[in-house]
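Every protein chain of the complex appears in place save one, which is left out.
Now for subunit A:
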Amino acid sequence: MNILTRLLGYEKQRERLLKKAPEGPLKDYLSHPFPAMDCPIAQVPLLALDFETTGLNPKVDHILSAGYLTVDQDEIILGSSHHAIIDTDCALREENVIIHQITDDHKAQGQSLEQTISDLLAALSGKVMLVHFAHIERSFLNHACERLYGMAPIYPIIDTFMLAQRRMDMKSAGYDPSELRLSNLRETANLPRYSAHNALTDALATAELLFAEVSMMNHKTSPPLKNLIL
């Protein structure tokens, strides 16, 4: 959360950026109000999102694919699933091919980054972004928006990595950082194993993990959004 957002709050910041935004997808996105911070999480529309990238640095690395789906009224809606493979102009590095199972052939059938980001912003409108380890999605999305629209928007984010970290920090016993990996957290939460490793599966996996994390908070009623937001 940047300092302005912290001072102004998401809504004020959104309205401020809306005035500056150029016509197009970014402006459309910013024109939708964010869900209220005291809204119970069960009623907050979420967009579970995952990027597969060629590396960790948005300045030199690229988004290979984006997968996302909607969580609404405490339900993950499979019909809302979206998976986009991006036709970047960089040659794929071999290790990424192995991890993400995206080959050059696949990529050639992909769509442009601009189309992908535009679709994503439309899907994200009025929702809270849900990711596991927010740094990647936020920095790559920001970078892409700056390139495409000249400015980065803001988005309220729920990060299951952070929720799990917070929960585990509260326990007196130490833990191995690898326990915070998506697959490991799912295993301890008794969620099914997904063999595929790609953006949409990980987005789905993250959404399911959020349900389990909220359950572990042991609230009598659904906790407000502000308790979960990054």
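Before moving on, here are some points about what is shown:
Heads up, the rule we're going with is that contacts are C-beta pairs under 8 Å (C-beta built on N, C-alpha and C of every residue); 3 or more make two chains touch, one makes a residue touch a chain; residues count from 1.
Quick note on the criterion: contacts and distances are computed from a predicted model.
When the listed names "Electron transfer flavoprotein subunit beta", "Urea ABC transporter permease subunit UrtC", "CBS domain-containing protein" or "Carotenoid 1,2-hydratase" are checked against UniProt, the chain not shown comes out as "CBS domain-containing protein". Remark: the omitted chain is touched by one listed residue; of A:Asp61, A:Glu137 or A:Glu208 this is A:Glu208. In the full complex, subunit A touches the hidden chain at residues 67, 74-79, 81, 83, 189-192, 194-196, 198-201, 204, 207-208, 211-212, 214-215.
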